[in-house]
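What follows is a set of notes on a single structure, which appears directly below.
A single protein chain has been removed from this complex, and every other one stays in its place.
Now for subunit A:
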Amino acid sequence: MNSSFINMEFLIDTFFVALSGVPIALLVTVVALAIALPIGFFLALTRINEIPILNGFTKVYVSFVRGTPIIIQIFVLYSILPLVLASIFERYNIDFPIYEVNTLWYAFIIFSFNTAAILVEVFRSALKTVNAGQLEAAYSVGLTTAQAYRRIIIPQMLVSAMPNLCTATINLIKATSLGYAISLQEITLKAKVAANVGYNYLEAYIDIFIVYLILCITVEYLFKVFEKRLSRYKAVATA
């Protein structure tokens, strides 16, 4: 066996380099989810209630995001956002250095844009599993719409949404690996840059692979725990 197959020392050193990108990857994931969850839920409601204009808009938006690769969405948004923002700022004479914005902000916008559309479908199918009678019953005992959603519909909906939410989160974490296209300092880019010095790409990618594996298995486990806690609502949901 050729000992040069894997450079062990580099493999171990770079593992920690890759690990140092985890906070950024998680930050982008958490912020994108925090922005996308309410938007996704609101747009899902417009689809369910067939609110004119918004319903059509949501349909096209979801179709676009699901119909194009994330990398292409990153390319398009990353080139279009500065143009649009610059022209807006120019019109209102706002002196804002648009081309010096931290790339992290673009990452937030791009991944929220993507995830919100995915969540629309997740929430839509989850909302459909809740019996219409639940809302009517909530009204009949005197709850307002907001109360009915908060206390009756959403807890039940979350139970059936959980597995898909988990998949969406995992996919989002995986998608942050494409942050290299906007020079986001996350796991993949950091390890790749470390590998550039000595062409140790294989080792770098093995490290990246292990980091994502740990990350995703942890997230999956957390979701499972949370799902178990939520399932106390399940008896109500299926009744």
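Heads up, the rule we're going with is that a contact is a pair of C-beta atoms (placed from the backbone, for glycine too) under 8 Å apart; a residue touches a chain by one contact, two chains touch by 3 or more; residues count from 1.
Please note the rule applied: contacts and distances are computed from a predicted model.
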item: Per UniProt, the name of the complex member that is left out, chosen from "Multisubunit potassium/proton antiporter PhaG subunit", "Amino acid ABC transporter membrane protein 1 (PAAT family)", "Putative spermidine/putrescine transport system permease protein" or "Xanthine dehydrogenase family protein molybdopterin-binding subunit"; value: "Amino acid ABC transporter membrane protein 1 (PAAT family)"
item: Touching residue (missing chain; options A:Met8, A:Val30, A:Ile48 or A:Ile72); value: A:Ile72
item: Residues of subunit A (touch criterion as defined above) contacting the omitted chain; value: 1-2, 4-5, 63-64, 66-73, 75-76, 79-80, 83, 170, 174-175, 177-178, 188, 201-202, 205-206, 208-209, 212-213, 215-217, 220
